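A short worksheet on the structure shown next.
Note that one protein chain is taken out, while the other chains of the complex remain in position.
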């Protein structure tokens, strides 16, 4: 095929040829080309297949408005799906393939689908595959659906840089208006950022011969130099893809092909939209044929790339911009036939290859049809920001109306289609003045889809929605534009209806005989053009995806061979050593019960509450009475929500009259701190209560087990450790080498335990000494898995595991405060609601199974005899190494009254028996605890 | 991403804040008898208004609990004010 490249220089560099392939065939273009311009220059027009009917398609547009030419592009062994050919810069050695076409766009095996189009109308899939079950058909349909394939391998070195930024004035769009406005604003002393999605600024200006006595390139260079000279920044190949709250604009700055775009989260005091306007398609039979293009696209291909898209061209336009286009294309050597589409229905002739255009009985032998139904301003970002649109009858378009805060539209985006007027408007706005309205020369004859017209007339090229589909939707009463959109999928493809929405709305308006503005538009949502997911992802990957807090003692745990995992936001030892994990955990449990376990409890909350009102405050915060707690003593308690639900459990120590330490559970520290701060300032006197979260200042090493006292005694702390001097639920403070040490005698295992806290930088020293002291006794480090078993044996709960969103303290057997505590506390009234008083509330129980039976599955339902209803469920369940049989905890309706009852436990179709018992399997008398 | 004005810190990104409730919720004095209806209203009745709202927010980084007046429709923030009587 002969070249379509003309003498017109364009913006390409003809000294730099670029070789590439398309659907396996080799071609050559130039630096500065896009894939689409290079293919058009080579005479290639069929660049893709449509989504549903696999119709051959070629480019309609020359930039982001092209819905048709979508390719998978491979470069250096990495492939990128869904690259729009019209915006993808040509790079040496690119291998492009049309999506949705196999083996090639020109010859597509599935094209036979087009023959069945009568049955594939809107709603076809919904209606056809309902019976007997959508899921039977879903896999097959999913395989056929979608555009492009994602490579299985994540591309390496493909990470989006994400940066926050700010400017006074952000000008979006670097055409004539944007450039003039940015310059005026910069010269008025504003901090300006100008962005444009093209690599070369100027917008449609390159189609002009002269502007203000300069060539377009000279004029553009002048403006850019002036902007930068005045301190402004300019960002080419940067798309403003969304406007978010409070002046935040998402900017995707593209670099070389195959590299991830940079995300600028640009906060702009003022946003100027100079985004221009699009040529909208004319709806006629066969308007999707390759060779039917936008008038403006043909001009852009010529102006930017020196490509003349056809030689015998029918120019079917309803507006005054056609004259300039005709002159430009004629000068480049094309023979133009002007058609007035409003004078009678037109239809494209031919198949893959366009043969001509017919209007009534007249046939025009042409190789190309250029169409324009008028200009549609690009108001997407205006609508993202909440700006209103007004219908302009003179221009037959929605124009920016009431403005969102800090935003203004200029130039073609504002309906100012005349260059001179756009420049004066842009300069006025840039300088901070109001713009004066001058006379307009743009004119057009209204031209919209006419229902009932013959032939298949495309409204949405990318999603294959025709005028008949819109008519069908209207017949089936999907008349609201939002319903129309979802029923027909009009505007829901990756181009988001840039070229189709107006035609769709107009068709619906015509069908219903309503004025177009009354039909309204669908919602515009970011992103304006598809952006890679990577841009939102950035550095939030791998270890930074959900970063965990790290223990001061992690090196000690690693040295001891710990298996580390996430527990409540911390990376903590699950167990130690290599080998069978169950055996290792079992051994740890036994060593804790027989000698002692050494446990890193550092993440336990250490939130100090201080001040003259500290006592009243903690008494209000806790379900349990704290007022009566004496300095040096510790109490176990619950924090409730105002709904009376158990939010956290833990111990609280009173160190002095005005100082308490709240030891909330490890995973709840942040939420408990916020809870305390909110209540401190709401309803309490914040000048008399102060809350310090010292969780990470202190590390805590726990020794638990019958030998705990002997081991602790080996550390020279100078304390009397006898049960009389240092009983259960008390705390002692001491010092070692001028380092404060706090020892709390509390237990989460049912055995005598000491929690030794020391400043974190000294924790490793303490850990080493405790491990050394424990070794002769047979004490070993234990991980969380062993601890979970130890506490379950004793029936100690974990909030959120053994409780749910309905559990109140009396469901857990802690009933006294509910009945006796007089002063107000959070959640108090809720504990006496009708619901709280119900006798069949789910309560904590133990569940015993027969000797030799398997462990009950955690989460298994406790069901009534007929399996018709769940009465509760198993919350914790382990094979107890200490007792030699399974133990389980559960929540069960009316649980406390069911002791001794045999219940059915159902899991995955299997039903077993268990006996309800007290929720404590180990040392129910507490002799070991108080030893 | 909205910008909220903490009465102490000044304007900060919304990620630093938590919603704490609608303004005007007063905890009934549970030292006295509180009827079920009043308690349920306190717990569950939200005005959830469209347009101008006054809410209590917590600035997580400085723990300031404050009142913010904003428009729930346009997301405009009108003003913020400390809950403290002696606020700066």
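In this document, chain identifiers A and B correspond to the written order of the chains, with residue numbering beginning at 1 in each.
Following the convention adopted for this analysis, a contact is a pair of C-beta atoms (placed from the backbone, for glycine too) under 8 Å apart; a residue touches a chain by one contact, two chains touch by 3 or more.
Note that in this section contacts and distances are computed from a predicted model.
The hidden chain: which UniProt name fits, "Sarcosine oxidase subunit gamma", "Dipeptide transport system ATP-binding protein", "PadR family transcriptional regulator" or "3-isopropylmalate dehydratase large subunit"?
Checked against "Sarcosine oxidase subunit gamma", "Dipeptide transport system ATP-binding protein", "PadR family transcriptional regulator" or "3-isopropylmalate dehydratase large subunit": the hidden chain maps to "Sarcosine oxidase subunit gamma".
Any idea which of A:151, A:445 or A:658 touches the chain not displayed?
Going through A:151, A:445 or A:658 one by one, A:658 is the residue touching the chain not shown.
Just name the one of A:696, A:833 or A:904 that touches the chain not displayed here.
Candidates A:696, A:833 or A:904; residue touching the omitted chain: A:696.
Sort through A:387, A:611 or A:667 and give me the one touching the missing partner chain.
Once the missing chain is taken into account, the touching residue is A:611.
Applying the definition given at the start, please give the residues of subunit A touching the unseen chain.
159, 161-166, 265, 267, 539, 543-544, 547-552, 554-555, 558, 562-567, 570-571, 574, 581, 608, 610-612, 614, 655-656, 658-659, 686-687, 690, 692, 694, 696-698, 740, 759-761, 785
Need a quick check: the contact residues on subunit B for the chain that isn't drawn.
Given the touch definition above, subunit B has residues 1, 6, 8-13, 15-16, 60-64, 82, 84, 87-88 touching the missing chain.
Here is the rule we use: only the chains that are shown with their structure count from here on.
Which integer distance in Å separates the CA centroid of subunit A from that of subunit B?
Taking the average C-alpha coordinate of subunit A and of subunit B, the gap between them is 27 Å.
For the complex, give me every residue of subunit B touching subunit A.
So the residues of subunit B in touch with subunit A come to 1-3, 18, 20, 27-31, 34, 36, 39, 42-43, 56, 58, 60, 63, 65, 74-77, 83-84.
Over in the complex, which subunit A residues touch subunit B? Could you list them?
Listed in rising order, the residues are 244-246, 248, 265, 267, 386, 405, 642-643, 674, 677-678, 681-683, 686, 822-825, 828-830, 833-834.
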